[in-house]
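Only one protein chain is missing; all other protein chains are in place.
Presenting chain A:
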Amino acid sequence: MWAEAASWSPLRARTSCWTVGCTWALTTTIPGLGASGSDPWSGDSGHGGGGRRQRRFPDFSYITRNGRLTDFLDCVIISHFHLDHCGALPYFSEMVGYDGPIYMTHPTQAICPILLEDYRKIAVDKKGEANFFTSQMIKDCMKKVVAVRLHQTVQVDDELEIKAYYAGHVLGAAMFQIKVGSESVVYTGDYNMTPDRHLGAAWIDKCRPNLLITESTYATTIRDSKRCRERDFLKKVHETVERGGKVLIPVFALGRAQELCILLETFWERMNLKAPIYFSTGLTEKANHYYKLFITWTNQKIRKTFVQRNMFEFKHIKAFDRAFADNPGPMVVFATPGMLHAGQSLQIFRKWAGNEKNMVIMPGYCVQGTVGHKILSGQRKLEMEGRQVLEVKMQVEYMSFSAHADAKGIMQLVGQAEPESVLLVHGEAKKMEFLKQKIEQEFRVNCYMPANGETVTLPTSPSIPVGISLGLLKREMAQGLLPDTRKPRLLHGTLIVKDSSFRLVSSEQALKELGLAEHQLRFTCRVQLHDSRKEQETATRVYSHLKSILKDHCVQHLPDGSVTVESILVQAAAHSEDPGTKVLLVSWTYQDEELGSYLTALLKKGLPQAPS
């Protein structure tokens, strides 16, 4: 089981922000997470379409219980265009009903409708689902979208603000910081801490949020360097092509497919290879157009070289036509879907499987029951429909190209953001347990991993801004040196709380403002001393004693026999009953409480034996 942004204590009573609106959407089974659903996936767009039929979209009544969503939510944030993060958006906004703003980055805004439309087509046209959203609904929904830029602070209303950070998972993927006053939450969505051939690494500044909600897909994995993987991949493709074989790479349409394209394209360029590379067309072409446009969202290499040549304008990669599969000679074909369960990739696979010169490279995880899973687990004879038996002679390779952060990457992000507490979502409970333990151990912050529907309450210590009057500040400044971060300083003043604003003013001003008369508070204390000498002498002894101890204070011996330390008065009098005991009367004002109590404590210890 996994939970995503299940529900967390709203930042304030009225405003709650439902990140990734519809995520736990379609995916109760998700690739790569040990899904239990056994029905094969269908459709060519590569989204997760399986799962429990009875609940196609998440139950949004969780949010409101009853009542309109718009009244309850201030905004919806979409982190990236993958369908498990935005698939239910039209349902949510048009069918359930939400009219507030929807925030996403520009690339997401551009690519998201393409994917939604594709998703709709397959669900309605191919599978005949009823009660699904329509094309018009997608359009209407997209009208509510507000696009945000990276690091742009968007003021949603007068209190809530959001800010996007680069996440590096797919083009336009973002992490969001959501902030109200001094309290903030960072929601990561999916992210990748290792840069790849077309995207950079996720980055966040030291924003020190109260809570960091991070995905934890690879909570217990530390991956090998990407270079080895890339090299292996290229070497395999190269070798097969060189001996005249054909390479089939089943992919999901967006994300990793572009990564592999760039990888092969640059390799072809570098090595001056001539074998054709094909990409099955359709949705990819439209999306590729946006990849060309949003150069600023790609990695350093593509950003720097696009003036000479846009890396997404592929020289070697051409559109695939059904007829090409029978062409003689080497070729590389990217085809959807990625698990070889239907569509074009399966067709090509059937054609090529018989030749041992050919190769199929599975770049991702395959669900049980799919052809992809079967061949990966070593089956060489496959039963196809119509009782045909297909013998697989071609080579089968597996390469993992995932764009999620591994355990080290997650830790790195936590280190960068320095949150007060961490909340793990999007992972398996057992694995998350390990990561949770690690985070708590190494960063000494609280870490939570709520199950679906579970509520987590976080205690925060919000800082309350207090205005200080300039006069008071200057007076305090004049007394001491510059403020020093290492030593806290005491400051006397009066805190006035008025209409939810806090002010710190000097007591005189406070009195004046409130129209009160000043009262003086004096503490008096009697200290008994065993001293048989005269009062005068006692006073002198007290004087010399204090003088010797309180060197930085002004200690005076007044002519009337009393001793003053700053404004504290000490008088010696004979005890009425016992002449051998003297009574010291110590009196101080409220302001000098500290010194006064110190002095009494000092005097209570008695005087040192007078030198005789």
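Criterion: a contact is a pair of C-beta atoms (placed from the backbone, for glycine too) under 8 Å apart; a residue touches a chain by one contact, two chains touch by 3 or more; residues count from 1.
In this text, contacts and distances are computed from a predicted model.
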Per UniProt, the name of the complex member that is left out, chosen from "Cinnamyl alcohol dehydrogenase", "Cell division control protein", "Trafficking protein particle complex subunit" or "Integrator complex subunit 4": "Integrator complex subunit 4"
Residue among A:K408, A:K547 or A:H575 touching the omitted chain: A:K408
Residue touching the undisplayed chain, where the options are A:N66, A:N272 or A:S576: A:N272
Touching the absent chain when the full complex is considered, from A:G200, A:G364 or A:G493: A:G200
Identified contact with the non-displayed chain, of A:K301, A:K318 or A:R475: A:K301
Touch residues of chain A, complete complex, unshown partner: 194-195, 197, 200-201, 203-206, 220-232, 234-235, 238, 266, 269-272, 299-301, 362, 376-378, 395-398, 407-408, 411-412, 415-416, 431, 434, 437-438, 442, 481-483, 485-486
